[in-house]
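Not every chain of the complex is shown here; the ones you see sit where they belong.
We just call them A, B and C in the order they show up, numbering each chain from 1.
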Amino acid sequence: MRWGVIVFPGSCDEQDVYDCLKHVLKQDVEFLWHRDNLKNGFDCLVLPGGFSYGDYLRAGAMARFSPVMRGVVEFAARGGLVLGICNGFQILCEAGLLPGVLTRNSSLQFVCRQVYLRLEETDTPFTSAGKKGQLLKLPVKHGEGCYYADPDTLERLRHNRQILFRYVDGRGKNAPGANPNGSIDDIAGVCNEGRNVFGLMPHPEDAAEKILGSEDGLKIFSSIAAACEKREREVRVG
Amino acid sequence: MSQAERFQPSLTPEVIASHGLTQDEYQRIVKLLGREPNYTELGVFSVMWSEHCSYKSSRRWLKSLPTDGPAVLQGPGENAGIVDIGDGLAAVFKIESHNHPSFIEPYQGAATGVGGILRDVFTMGARPIASLNSLRFGAFDDPRTRYLLCGVVAGIGGYGNCVGVPTVGGELFFDECYNSNILVNAFTLGIAKKKRIFKGRAKGVGNPLIYVGAKTGRDGIHGATMASEAFSEATEKRRPTVQVGDPFTEKLLLEACLELMEKDCLVGIQDMGAAGLTSSSAEMAARAGTGVELELSLVPLREQGMTPYEILLSESQERMLLVARKGSEDEVKRVFGRWDLDAVVVGQVSRGRLFRALFHGEEVVRIPVEALTSGAPVYNRPVERPEGHDEVQRLDLSKVREPEDLGAVLRTLLDSPNIASKEWVYRQYDHFVRSNTVVAPGADAAVIRIKGTEKGLALTADGNSRYCYLDPYVGGVLAVAEAARNLASVGARPLGLTDCLNFGSPEKPEVMWQFSQVIQGMRDGCVGLGVPVVSGNVSFYNETDGRPIHPTPVVAMVGLLLRVARCVTPWFKSPGDLVVLLGRTREELGGSEYLKVVHGLVRGTPPWIDLKLERAVQQCCLRAIERGIVRSAHDVSQGGLAVALAECSIGGTERAMGARIETQEMMRADALLFGESQSRIVVSIKERDLGRLKEIAAREGAPLRVIGVVGGTRLIIQPLIQVPVEELKSIWSSSLERRLK
Amino acid sequence: MRVKIFVSLKEGVLDPQGKAVERSLHSLGYGEVGEVRMGKYMELSLNLSSREEAEARVREMCARLLANPVIEDYRFEIQE
């Protein structure tokens, strides 16, 4: 399978994602430039974290108009896998590929720390390698990670089981101090209805090696890799 | 009247004085030029000869610092220092102050401080991979302290996070001497390929000078601009503005410069920091022995009607000046265009060692380059030990009552903002980006790995100004020793240091005495521990209403770990491990946090130090870590042994774990628990490794004593203290936040 | 033409920044202050001569970029 990591002006974590995929997971991965049209031949596109366009105006607001994003929207419509991490999540929301919006942390401060996530749904390409209720320890680092959706949307998200991760404490329980940004319903990551577009505030790429304190982030990347391989097999057989 | 002449008001004594130049300095200018300068030239001299650019009061003393060492690739004199870290790689680092701007506008002042130091590092071809910040604020009961602290921390985070450079550590200290003079020192470290290091040199006559980055505005122009009558109409509009940082543009600039450096276009490069276009071009010419010729009308401007004077002196942020190979202009423009940045040829390298600036073809400045750089005055300012210093150093311990409840004292100290957890600060800094952070903030030193190798780098910033106030010489030694000890505690061997020397007015003999003493102390510390100084910065005039701050040298030291996987954190690991104290406790209380917080005293002499002993303790700790027998290590610093043990127990990012400690020393209990004797490190080891540790200690000559065992839920220091660790942890973790509510 | 644009949070959307300002004002002694809501204010110049055209264009800019319809409302004034 082939991964594409999109580089916007102001992206910061593209190298982290690249190194994790290339050197830890030995994947085939390439950077894609925001100003180019999207090339064919990718199985999963990653929109990395950072501060595209300085996060000026609203996080993700300007990046979504980059030329490459037209291709991303089409790619997603055809069922391609799209993973947005942090700023990437914000861009996907602004672009309408994911519901809701990420607003300023309720503390009004940037927050950088380790958090625990509870895996809520496993029937997506992003989470299939995990178990329901499983805990992942990942870092967050963002100033605008407070997820918000209006009550109807939120109800739909729950009904369709689109909430893939929630912030919990070290024992897997919802707790006041566990949610780092005030997200509604402790939401840390959601997918679209088609379950092929996923946005996540914490950073799996920064928790992919023991020496960095956690390898839990690999769960997400290896789920995606497994899902793509399965698809390839099905195509070959079918 | 020509275009140029309109901008050249005449030079009255007031105009000269308002430029911060003395009459003697003015006469020196006239002599160097062989004529009177014009207004613009006066402005150029005033910034180049300012304390900040010329180091005129400090140079004489700075010369005594050791700058050589086996790993040093570049010592002081360039934009940043460089040390060799093997594998064809080099570490590039520097620290710089942004004190005054941060006091005026804390968010922007601190943010632009970070921006400036980042440029100093990537200008040399290094990708910045870690930052530190060293902060000093006034007492918490000063109403401005909270506002300033919140603004500064948000500004450092706001800038560094956006550029994608992790802030992995720093310092935070409160004392009323900083009430009206906060200190904001920013440090950045980058990694470069040894073969691709760039310097600020304007080599090659005919090569173009290319301006890249943000447009030029009237930001930060010396207040002197308004002193002349010619500008008196629109004064309000022309008021020098606070610089606002644009980290997004900085990020683009960083990426574009690094991309360009992979190509074969660049001859020299320097960021436009203090004194902007003037100093970047003049200093590059001076280093290359060439001249420069600028056409100021080509400089991209943000505001209308800017004069040559303003263009030359603007300190707008996020700008760089490149010297490119002739013929590569289009390539340079292409690379910067890819990052949505302008690149404009604004001049060229010339023969004749002249600094020339034209405005629409007319010459407005013509100065020999050397007159601006090496021609700057060097002062041998008078030095005098302050009257009453003996009194400050006098401490009669028999008059200091020993508290009965020592557990309560421990709680009080852990609650002191100078000792309490700094998480409220570093939580606002991205310390994970670039996925290299092995030891995050909260330990003695931060550790980052170097991708593609087994190695790691450790970083720390230290400097106890209370010690320096009580004895500036010893304080200077201790700043170096503590930094090296923090590195040893994680398992790193020092490669070099950069220092930021924050002092009052150099025109005061007492301040110059402090300065000279601190430098001598630092020199002896560096020599004794074998650490060279590779870069640094001096910030004088940190005083308000004639009251200077305590002398505050900040030492930021970088160390190497050959095997980063072996690095150690301060926190106890498993019950049953032995707690061992390396070093010796003496009955010393002078300058301690305990004396200040509990007794309200800032007196006495700082702890004694013997560099041989210091070295032995550090070597012992390092060897033991390298052998893999150390489970945790934490040096004893502010708050003394009891606080150090509490910090080991509290667990930082790991699980809290108590310990049972037995004391034996015959001395005052408060000195034993809270005295800040130097050259001590608390380590924990498996019981079976005690023999090996003893062997290493004996070989290095380090005193060693087993003082207890890890385990339980309480910290017990027999027979003096017994407190649940969870209670200590909650006091220590919540102190800052509680004060900021 | 000069345009002033005001972007504010929809009713019902939490405004932690407004709340924080409100609290600060109260603690500074401005007890008379009721609810505070924070928004964005933008000024831009437009090189157009028709007012209708300007209105249509600005509306479009707001809807596409300057405000996020999920949480924000906008309003603008045009001065010739």
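Note that a residue touches a chain if its C-beta (ideal position, glycine included) is under 8 Å from a C-beta of that chain, and two chains touch if they have at least 3 such contacts.
A quick note: this is a predicted structure, and the numbers were derived from the prediction, not measured.
One representative per chain kind is placed here, while the whole complex contains A x1, B x1, C x2.
Throughout what follows, only the chains that are shown with their structure count from here on.
Between the Cα centres of subunit A and subunit B there is a gap of 36 Å. Per-chain Cα centroids separate subunit A from subunit C by 30 Å. Touching two or more other chains at once is no residue of subunit B.
In subunit A, there is no position where the chain touches two or more neighbouring chains simultaneously. Residue ranges on subunit A touching subunit B, taken from their complex, read 9-13, 15-16, 19-20, 49-51, 53-56, 109-114, 139, 141, 143, 203, 205-206, 208-209, 211-213.
Those residues of subunit A whose C-beta lies close enough to touch subunit C in the complex are 57-58, 61-62, 65, 94, 100-101, 103-108, 148-150, 182.
Within the complex, the subunit C residues that touch subunit A are 13-14, 16-17, 20, 65-66, 68, 70-71.
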